[in-house]
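Removed: one protein chain of the complex. Kept in place: all other protein chains.
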Amino acid sequence: MSGFDKVVTSYAEAMKGLSDNMTIIAGGFGLCGIPEGLINQIKSMGTTGLTVVSNNCGVDGFGLGVLLEDKQIRKMISSYVGENALFEKQLLANELEVELTPQGTLAEKMRAGGAGIPGFYTATGYGTPVGEGKDVKHFDGRPYILEPSITGDFAIVKAYKADRFGNCIYRHTARNFNPMAATAGKITVVEVEEIVEPGELDPAHIHTPGIYVDRIIKGTFEKRIERKVLAKEER
Amino acid sequence: MSGFDKVVTSYAEAMKGLSDNMTIIAGGFGLCGIPEGLINQIKSMGTTGLTVVSNNCGVDGFGLGVLLEDKQIRKMISSYVGENALFEKQLLANELEVELTPQGTLAEKMRAGGAGIPGFYTATGYGTPVGEGKDVKHFDGRPYILEPSITGDFAIVKAYKADRFGNCIYRHTARNFNPMAATAGKITVVEVEEIVEPGELDPAHIHTPGIYVDRIIKGTFEKRIERKVLAKEER
Amino acid sequence: MALSRDQIAMRVAQEFKDGDYVNLGIGIPTLAANFVPEGIEVMLQSENGLLGMGRYPTEDEVDADMINAGKETVTAINGASIFDSAESFAMIRGGHVDFTVLGAFEVDVNGNIASWMIPGKLVKGMGGAMDLVAGAKNIIVTMTHADKHGNSKLLPACKLPLTGVNCITRIITDLAVLEVKDGAFHLQERAPGVSVEEIKEKTAGKLVVPDNVSEMSV
Partner (left out) sequence: MALSRDQIAMRVAQEFKDGDYVNLGIGIPTLAANFVPEGIEVMLQSENGLLGMGRYPTEDEVDADMINAGKETVTAINGASIFDSAESFAMIRGGHVDFTVLGAFEVDVNGNIASWMIPGKLVKGMGGAMDLVAGAKNIIVTMTHADKHGNSKLLPACKLPLTGVNCITRIITDLAVLEVKDGAFHLQERAPGVSVEEIKEKTAGKLVVPDNVSEMSV
């Protein structure tokens, strides 16, 4: 099934077509489950004016944080940012725009975007700054706000294993936002630890079916740990 | 973790609390992946006035079809019905109400109900009888209709294996509507082929996390096949 | 001469591109899987929750837990994935399925389709048809050009309750291949031996006929 072989062998090929002012949806939570090599490729391409949709923006010098160094990001859509000094600096200098979005709303916006649902109602954020200016509707007497979905020109995703058809599985909590991100890109690129042949992954336990995936590249990962905490007896 | 042991040993206990005029959300597609024993228990309880949300209504004498025999169902919310003569008869005699709902909308309504999303927009059904009387909103110039979510007093679900905590996996395409149904019941009851101990199922490959499940019962299943079609050389 | 069911399916299969994800409705659409051209690979999606649907099973392979959207026993190919119905329709409604082929009672010049309900007859339901026509990127309708009484199914405006609006762009009938755009049916190909006059006669909606109408190769 050569038409379904999505493996590419260079990062240049993986991110081909990315251009200035595009929107990128990125999987990952903090530094866990992030497509390290794809992010570095974006850095080396020097693409600017990017809108990046991701729960966080990495740290100084690692993860999405590296895209701040040459001011490639124009806008972040995130639930929690500012773990890095450079982020704070650019934000305060108005060189960077941030749209803060509740974590669950962000996850659901990505899922909805991928699923052809242009908007959904949620109680989250009603009566807060997040709800300002948004449509309000009552269901069973309770107020909800309308949240539009999100899609991107590219989605960049980190998976554990993928077969050549693009079927992916994730490892432990490195799953996080990755499956939703994978559905929401016009072009979805997945960086994986291991590529296997179709049939090697159990069809009943695929996390991201290949239909969502356009390109797969095998990466190597540093997997930096943000907060290493040990059991008491080990401290 | 005795507080999380959800196994019950009798069907009476499994469906305890069901009463007349309740709404039941049932997993299954046709006769595939249906909670056979739970349906039979409802029949033996004789509960009436039920609203049943299920993609189909079984066949004469099997699956949800048995609940028609004593006119226990007042209303079906389904995408495709009438594979049984009794259903047609009761429908034509106005003894049964049917709310036809597109299959994808039905699946999404169950998911939304379980996920605390009271309504979502979809293009499905716009401009058709399904869209009549529903709110219309344009996103990017395209019209969408607002679909409210569905929840039930009970959800009845068929899984392959479950551990005592209620973590479930489904087998092949018997998954279908079951995972969404499981999230949308005030009380969710799962009938399974095999009960295992916590830790036996891979945490990364649980289809329905135990948090959605209230009761588990081990059943035996006939698994009737609706349309057995064989490869040509076998015919 | 009007195409046979197999010939319609054969012509449909010529539309497929290598690497397409395809959802085939019940009837003629399903037959298209038998005629995928040499060198082209498509992957079949079944809306109950299967991507990579394979052939029908042998007696030994029959499994009640493995069925397709038509409730028939099936198998899965190597590299298939199985998922729940919400995920399945997320694929469909999100535009990830490249091609949907389905039957219809009527299509009109505005791309509206009626395929699920005939008032006065028992209504069994729309199943996934409304989701499919609202979601797929490309939809092909296959049907006979006229009903058995000779009444056209290509209309100025659908008379039956609709399945979807402004969604059909391509129709393959036993007589012709037509594009639907700008409020008209645009004739593109005719069945071998079928005259443009016969197609005109059996098309009730506005028909645009180019100077040259090539014959289908089936």
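Before moving on, here are some points about what is shown:
Every chain is named by a letter (A, B and C) in the order it is written, and numbering of its residues begins at 1.
Following the convention adopted for this analysis, contacts are C-beta pairs under 8 Å (C-beta built on N, C-alpha and C of every residue); 3 or more make two chains touch, one makes a residue touch a chain.
The model shown is predicted, which means the values in this text are computed figures rather than measured ones.
Note that the undisplayed chain, when the full complex is considered, contacts A, B.
Summary of contacts with the chain left out: across A:G3, A:G82, A:P148 or A:G199, the touching residue is A:G82.
When the whole complex is considered, the residue among A:I24, A:I39, A:V53 or A:A107 that touches the unshown chain is A:A107. Against the chain not displayed here, chain B makes contact via residues 1-4, 111, 113-117, 163-165, 167, 183, 198-199, 203-204, 206, 209-212.
Considering the complete assembly, chain A touches the hidden chain via residues 29-33, 55, 78-83, 88, 91-92, 100, 102-108, 110-111, 122-130, 160, 170-180, 207, 223-234.
Going forward, only the chains that are shown with their structure count from here on.
Where touching is counted per the definition, the chains common to chain A and chain C are B.
Computed centre separation for the pair chain A/chain C is 35 angstrom, with centres defined by C-alpha atoms.
In terms of their C-alpha centroids, the spacing between chain B and chain C amounts to 29 Å.
Counting only residues that touch two or more partner chains, chain A has 115-117, 204. Residue numbers of chain C whose C-beta contacts span two or more other chains: 76, 82-83, 89, 92-93, 134-135.
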